[in-house]
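Note that one protein chain of the assembly has been removed; the remaining protein chains are unaltered in position.
Coming up: chain A.
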């Protein structure tokens, strides 16, 4: 499984730490619970994308991307992913990360939480209401999990 930097993981994704680059602040990161084998949840970013909040055990910690980039992680198998970042296939919508406007828009094309959708190879989405081109921005906000 490929590893990536914690700072590159999109919001709302759950990851597992695989390694830490040694630095001045490594002892504190370890003490906070950021160490190999631990699951982290990327919560949300501040304006301009930096810093971001992470859930580590039951605490919420704010880290700058410069520090988060010292942490190597892999995406957890059961983590929801943005529709934008998954290969074509069948998915269940687990979360829509936005306000009621976005939810309404998506509901009109048959995308609500718990609904099953298919991502087609051409990037369009097939739902019970038909086939649609969502646009990259919206696809980043729809979190899905693979149908078993």
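Assorted remarks:
Just so it is clear, contacts are C-beta pairs under 8 Å (C-beta built on N, C-alpha and C of every residue); 3 or more make two chains touch, one makes a residue touch a chain; residues count from 1.
Note that in this section contacts and distances are computed from a predicted model.
Per its UniProt record, the hidden chain corresponds to "Ferrous iron transport protein B" from the list "ABC transporter ATP-binding protein", "Sarcosine oxidase subunit delta", "Ferrous iron transport protein B" or "Molybdopterin dehydrogenase". When the missing chain is restored to the complex, the residue among A:15, A:29 or A:111 that touches it is A:29. Considering the complete assembly, chain A touches the hidden chain via residues 20, 22, 24-33, 35-38, 44-48, 50-51, 53, 55-64, 66-67.
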